[in-house]
Each structure stands twice: as structure tokens, then as C-alpha cells.
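Of the protein chains in this complex, all but one are displayed in their positions.
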Amino acid sequence: MSSTWGKRLGLAASALVLLLLFAAPKLANGYIIYILAMMCINVVMATGFNFVIGFLGQLVFANTAFFGIGAYCYSIVMVHTGLPFPVAFLAACIAGGVAGLIVGLPALRLTGFQLAIVTLAFNELMRWIYLHSGSIGGGASGMELPDPQFLGLELINDRQKYVFILAVTVVAIWMVRNIARSTVGRAIVSVGAGELAAASLTIPPVRYKIAAFGLSGFFTAIAGALFALLLGRVAPESFSLGQLLLGFAMVMVGGMGTVVGPILGAILLTAAPEFLRNIAGAEEILYSFLLIGLLLFMPSGLFGGLCALIPSLRERHLGAAQ
Amino acid sequence: MFKWKISSAAIALAALSALQAHAETGVTKDTIKIGMFAPMTGTSAIFGRYTIGVRAYYNMINAQGGVNGRKIEVVLEDDACNPATAVAATKRLVSQESVFAVHGGVCTAAVMAVKKELQRENVPFMNLGAAGASLVDPIASNLFSPLPNTTVVAQTLVNFAMSRPDTKRLAIISHPDDWGKSQLDPAIQLLKDKYKIEFVENVTMERGATDITPQILKLRVSKPDVVLSFLYPTETAIFVRSAHKYGLDAPLLGCFGAPYEDTVRRVDDPDATKNLYIFHALGGSSDGPEMSKWVEMIKKYGAPDGTIGDYDLSGIGGAQVVVEALKKAGPDPTREKFIEVLNSLKNFDTGVLSAPISFSADDHAGVKSGEMMTSLDGKLASVKTWPTSKK
Amino acid sequence: MTPRLKLEHVSVQFAGLRAVSDVSFDVAPGEICAVIGPNGAGKSTLFNAIGGYVRATGHVYLNDTLLSGKSVHQIAATGVRRTFQNGGLFLDLTVIENVVVGLHQSHNVPLVAGALALPSARRMEAEAIRKARELLDLMGILNLEQVLVRDLSSGQRRIIEIARALAVPAKLLMLDEPAVGLTTLEIEHLDQVLKALARDGISVLLVEHVLDLVMSVSDKVVVLNSGMRLAEGTPAEVKQDPAVLEAYLGYSELC
Partner (left out) sequence: MLGQLILSGISQGAIYALVALGMTVLYRTTAVLNFGYGDTFMLGAFVFYVFLKIAQMPFGVAALLTVAVMIGVGLVIERLLIRPIAARPHLLIAMMTIAISYLFRGATRMIWGRDVQPMPSLFDFPPVFIGDMVLTSQSLVIMVAAAVLVIVFFSFFNYSALGKLMQAASHSPRGAALIGINVPLFSACMWGLSVAIAAVAGILVAPVTLLYPDMGAATLLKAFAAMTLGGFGNLGGAVLGGVVLGISEQLCGGYISTSFMDIFPYLVILVVLLVYPAGMLGRSEITRV
């Protein structure tokens, strides 16, 4: 397989997907649009979370916390301050980034499993805060959000929201791909692969560990804000432990430490439940068999397996230009 | 590519259903499509049993020739009590299955997530079992709730407690979630406005908690005359058991979430449940004479999941209202006519619920009252005020 | 001429064990200095003390700037480069990616510029790749560019690790037992590479067991034994020094 063949396949696939997704609003009905929008949101969440568990290789359960912070921050600014929509959206992303940096601090001192437990506790603590947020966050009953305006365009029905969500998703993935291919991405990967080796090449491990958490918080919070936008409502029930494990599974199933992996994982695990309804417990058992199968036979995930077949598909951490 | 397959399938489906709908979406020459959604999986899967009675009733109606010559076709979607999944479920019902009306929703959070969307699409929406007062307040033109909502339940419990001779000290235990709060607040409000007193103790219990000793002890220390509880079924049973274990012998009132017979079976300790009263919306106890007709119906037409109890029966009232409105909407029903008929429904006795249902243009809360189920000298009894024979 | 590397009374204490006690010596610019000694003599510990991986007392100077007390990446930034006995390279990255990581100090694209692939970022990335290819060509392994390091032999890995270390001009190169696992052919190749680097003015500090590499490549040899400096001198001098033979081989005759 020459490298050009792999590149051509990659380009053709992404072109097809993009054409299809932008054409979808005209063709498909409300349900398909909603599922595609949820797919985009899960793609951004999985991509954001991949910074920490994929590139940095740290076991962390903070993705739903960042997701919730993004959603709630967006909602609070929209409901209470009346600031324009872009400001609310930006506030959510920055809040997620800051939360990422804060969660990153203990990561410097704690070993693998302790960090996993601290982030799990942080996640449950955030849910308690949403529940008791009273008038600010709408407390237990959640908050109804006003429909936003963006560049004069009213985002009311799903089609308009979907186009905006899709645009943000494409930009987010493009940015993540660029980061992965430039110094910061390479530095995070090298700190994750060998901290002392990276330090011996003048890469400060502390700075890039925190950067990985910050970026993870930033991008996952974008997904959170998009989720609140799509649903038009935010309530504590949406950020449960199940949501956390689903996000984790998406990155693992797709292929950790790659850009395309989490995208595939997010698409698969958003579509799968739609085809599997009404049998109590079946969904849980499907997830466990899916995970077990992958962990035993294809630990590098779907994309990892694909790269093994077509080596030239393997992603480079090089050249933002190429 | 995986995604390509989904979209082409979806496009084909959309085209197909577009062909079908000519008179009114969801209505064909000989069928009328009703969409249902309820928590069939996840932690609240127990509430999925609301659908059993409803589907049995629709099957019975179909067996008797259907409505104005049309059979009722039911499409059931799972919402797992999660807002995002509920939105997916209803969108699938409305835009993919293009149902005529939606009859579903048991978790308030899920129903609130879909309320605005269904109102915008003007799809008639009959609430299956959700009790949140926020469903019908602020009112939505297309959303009707046949069951007593949380405000009605809370007020019934307070009035019932205060109907006990010289009762001054009330205590309360509830979940901190949306459902619990939407009963705690009206209870506090009513006690302050009508009876001019406050609760002597107010504790919360986490969903899934297995040990609530501190709560029980705090309640016991406050020496209440009566204790009100707004808890889900499992937690209600744990509460009743722990109360007995730690000698909290005040009478205990349970809310609409946990039916009396199920709670007694779960507590499995007669002297723990000898002073227990639980809010009851049905016309009688599930193993009593009034309900036997419906129990037989479920056995004959439905697919019971274990012993038939309150959950299976509670949905039937709503199903009867839907069928009644479809009959009155005439040979070629439209959504507007259906809603119009519902708005003019007066004192419709379902035989299942303890009170008749009536709706109007500005009041979609069907049942405004309920009774308390308890056992008087060994027999299940539904009472409105405090039984004189009991302390 | 001021020495390139200057150690003054460097000691390392590990909870009661003095792994390195009061070691002092210099390394001139362009000089290859080997540190040898029996196992547990404190060679690697001294090595790590210089690089900042281990806390040590005493002073370490590089061109009379003080290194002691600085963190690893700060010391690296002053021009100190090293290779690791094992686990130094990033196995899941390709050869050229490893070398481009080595260019971190000179080719550092800021986060926002990289994220938005601004022209400045594109230019610097392209330049880094060109520089890396140049270096691989110099080392005669350009053909291995797209190969995953995981799939390479230890000899190839050793050369690539040196190439990566010297991607940014360095003043001192520290090698931690580079000859381990190498074939004699590869050792000779390593010998020429080190001599070429020394000619360019880079000082080399070598911790090594393979004595014929040490004897043929080093200008100076420092012998450590149980943490203390036993002897220092040219390879020939050290070879005859009775104290060294005593410590090393247990008798005074090096056959």
C-alpha cells in the first residue's frame, strides 16, 4: 500500500462525509438531524477527552465534569446575563479550559489510579453542585434556555442548530488535528510516552501535562455548550455516571491517541443505541461485549486496527502544513 | 462507510412515510398510530411497567373493532429516564414514525426536555405517568395529564395528615431531585398558608442510599405526630423498614411513587407497615374487586411482567381518555379536533382512577384529588380522611 | 581555557547510602571523557546528578554557568544532551518524528499558531522537518525516516537517539552505556560518530562497560569505585594504575 493510496482513501472518505453532513438538513427528517447533531457533540467530547487519556495516556474520569461545566456555564450566561450568544459560548469554553487546568494540578503529584479516583469524585461532586445550584443553575428541575441568535440567524429549529453545531465540530476537529501535528501535540505525546526522555530534550513535563488537561477541558466544554444549545435545556440528569463511561468507551472503541479514532468511536456509540431499543439490560450487555472484544482482540481500537491494515493511514504528529 | 448506510436508510424511510400520510399524519384508512415513550432500561426501568396496562387496553379496543373502524397501532420507544434520550425517542416518533399523537413519559426530567418541541410541532401529548407539576404549569396547549400531579399529591398528604385529631408536628423526608422538590415545596407552602405551621424536621435522602440512620434519628428526635415521605419505591421501603428498626413509631405517609401493596411486600414485616398510609390514585387496591376487571384485561390482552400491581394499572386512565377523544373526534380525526375534544372533556369516569377526569382550555391537570390506601383491621381500604379507629 | 564541564565535590546521598561521595573532575571542550568502574560504583548516579535527575550536593558548572539545583529541562536548555540506556526513544513514533521532537528547543510553534495552522506555524514546521531530514542524511539513515522506532535494531536506535539529542546544537553530550547490545560493526560506527562530534567541539561524557570502546575513543578516563574517584588520566595511564586493577579485577595484572 503506497502512502498516496492511504492518503487518497482518507481524503475521499472525509470529503464524502462532509458533503453528506452538510446536505443532510435538506434531505433527512428531524430525528436523523437530531442524531447527527448528537453525533457531532459526542465527536467533539471524545476528541477533547482524547488529549488526556489518548495523547497523555493518563487514566482520568473527568470528561463528564468538563462536559457539564461547559453546558452549565453556557446556560447561566445565556439565562442570567443576557449577553449575546457568542459570549456565552466562549465563556463556556474558557470555563472548561480553566477547569481542565485546575484538575491538571493534582495530576502532577498523584499516581495513575489515585488520579482516576480523584477525577471520579470530582465528577460526582459537580453533579451534586448542579442539583443544589438553586436559582443560579436551576437546581434539581434544570433550566429552560432561550433560543440563541448567531450573526443575525435565529437558531430555533433543529436544522439551524445542526448547521451551527456541525460547523463548530469541523473547526474543533481541524484545530485538534493541527495541535496534534505541531509542537504542543508532539510535546504532550512525548511527555506521555517518556517523561524523563522528554525533559532531556528541554520539554518541561509539568507545563505540557497541564496543557493536556487544559485542552481536554476546553474542547469537552465546547461539546457541553453545544449540547445545551441543541437540547435548549440543562438538567443534572444529563451528566450521570453512565454518560461518563459512555464517553470513555467512545475514545477506547475508536482508538486512543489518534485524531480519527475518537471520531469513529463517537459515531458508532451514538448510532448503536438507536438500533437497540426496549430490552432492559441489553444495551449494557452490548457495551460490555463490544468493549471486551475490542480490549482482547483490537486494543488499539477500530482505527488502530484499520491502520494495521493500511499502514499509510497511520496519523503523523508532523507538519501542520501537510 | 457506516454513516452512509444510516442516512440512505433514513431517507428511504422518510420518503415511504411521506407517501402514507394524506389525511392527517399518523392516520390511514384503517389504522391510527400512537407513539409511546417510557423508561424501559436504566435505573428507573421499574416505571416502564406503566406501558403494560396502556398497551393491554389498546389491544382490547382493537379486538373490539378499534375506534371508528381504525385499529390503534402503538410504537414504543425507550427514554431510559434521560433527557437527551427522551428527545431522541420523541423525535423518532414524530418525524420518523410520524405518529398521530404521543402517549408517554414517566420521568419528569425527560418530559420537560420534550415538552417545548412537541408543543411547537403541535403533537397531541397525553402524559403516561409523570407527576411533575411543571408539566401543566405553565400550560401547554397540546399536553394533557390524566394523573394527579406532584402538587395535588403533596397537598393531599398534608390535608390527610392534618385531618388527624390534634396534629401539630409534621416532619418530612424527600429526595433532593426535581421530583422530590416539586412535592416538598407545595407541601411547605400549604402548611404555612392553610394551617399556619412549619415542618418540625425536613431531611433529604439520596437516591440509591442504603443506610439512612441519621435521617431517622433526626426525625425521631423531632418527635413528629406524622411523617410525610416523598420517595421512590425502593427508598420508601428502606425508609419504612429503618423507621421501624429505630423505633420511629409515628404514622408514615407515602406518596404516589410507591404503591401500598408493593411497599408492604417489599418491607416484608407486618408491624413495620401497621401504621402506613400511601397516596392512591386508583379506584381500589390492585388485588381488590374494583380493579379485578382491569387485571383480567391485562392478563388477556397484555404482557404482564410479574404480579400485576399499581404501576400496570395507573396508565389505563390515560388510555381511556385517548380512546374517548378519538371516538368523539369523528371518522376523520385531525390533531386540532382531538385537542379540542380533550379540552371539553368533563367528569369522565375511567373506573380505574379514584376521581373523574376533566380538562378545559386553561386546565390540563385531569385529576385534582386522591385518597390514601392503608389496611383497616386486615383489609385494604382507601380513605379520604384519618380513620377514627386508628390512633 | 575554561573547562566545558566542571564538577566540584559532587556527592549524592540515598537514605544512608552515599552513592557518590566528593567527586571532582573537568571535561574540556571537544574532549571525550569516559567514566568507568565496577557495578555499583555510582557511575549512573553521577551521570543523573549532572543532568538534574537526582538531587546532589556540590557544584556542577557548564562553561561556568551553575547547573546544580536546576530542573532537568532547564539543564537541557543550557546545552546538555543525553541518551538513555533504554527507553529513551518514543517507540510509537517514527524516526523523523522522534528527531523533530528533539528540535523542540529551536522549533517551538506556539499553541494558538499551531492550532490555527497559521503561516508562521506552517513555515516553522516545514523547516523543522527539513532540518530533521538533513540530520538523518548526515547520519546516513535517511531511509529509515518513516519507520516506527519500535521496529528498529538497538544499533539503529542508538544512532537515532544521538541524532535526536544533537538536533539542536549541544555543548555536552552524555551517553549512558551506549555500546550495550551493539554488534562490533555498530560499535565501530559509534566510535567514528563520537570522534566526529568531538572534532566539532562537542564534549562527550561516556559511562561504559565495553572497555575496548572506552580505550579507543576516550581522551580521558575517570575511574570510580564505591562512589569515590579512584583515578583519572589517559586510557594508557589508567591501564597501568595498580589501584584501578586492584579495584577492577582483584589483582594487579591486566592481561
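We just call them A, B and C in the order they show up, numbering each chain from 1.
The definition used in the following text is that a residue touches a chain if its C-beta (ideal position, glycine included) is under 8 Å from a C-beta of that chain, and two chains touch if they have at least 3 such contacts.
Please read these numbers as outputs of a predicted model, since none were measured by experiment.
Student: Which of the visible chains would the unseen chain be in contact with across the whole complex?
Tutor: When the entire complex is considered, the left-out chain reaches A, B.
Student: Can you tell me which of A:116, A:170 or A:272 touches the chain that was removed from the display?
Tutor: Residue touching the absent chain, from the options given: A:116.
Student: Please identify which residue in B:33, B:49 or B:70 touches the non-displayed chain.
Tutor: B:49
Student: Mind listing the chain A residues that contact the chain we can't see here?
Tutor: 53, 57, 59, 106, 108-114, 116-118, 120-122, 124-125, 128, 132, 195, 199, 205-206, 241, 245, 248-249, 252, 256, 279-289, 291-292, 295-296, 299
Student: What residues on chain B make contact with the chain left out of this view?
Tutor: 41, 43, 45-46, 48-49, 176, 203-206, 208-215, 217-218, 221, 233-234, 237-238, 245-247, 265-268, 305-306
Going forward, only the chains that are shown with their structure count from here on.
Student: When the centre of a chain is set as the mean of its C-alpha atoms, what distance in Å lies between chain B and chain C?
Tutor: 74
Student: Just give me the whole-number Å value for how far the CA centre of chain A lies from that of chain B.
Tutor: Result: the chain centres lie 36 Å from each other.
Student: From the mean C-alpha coordinate of chain A to that of chain C, what's the distance rounded to whole Å?
Tutor: That gives a centre separation of 41 Å.
Student: Mind pulling up the chain A residues that touch chain C in the complex?
Tutor: It comes out as residues 3, 175, 178-179, 181-187, 189-190, 193-194, 196-205, 211, 257, 316-321.
Student: If we count contacts the way the header does, which residues on chain A are in touch with chain B in the complex?
Tutor: 13, 16-17, 20, 24, 27-32, 34-35, 38-39, 131-132, 139-142, 144, 157-158, 227, 231-233, 235-238, 240, 242, 267-268, 271, 273-274, 277-284
Student: Provide the residue numbers of chain B that touch chain A in the complex, in ascending order.
Tutor: Counting only chain B, the residues touching chain A are 1-4, 6-7, 10-11, 14, 40-42, 45, 48, 76-78, 81-85, 87-88, 91-92, 94-96, 107-110, 112-113, 116, 120, 132, 134, 176-178, 180-182.
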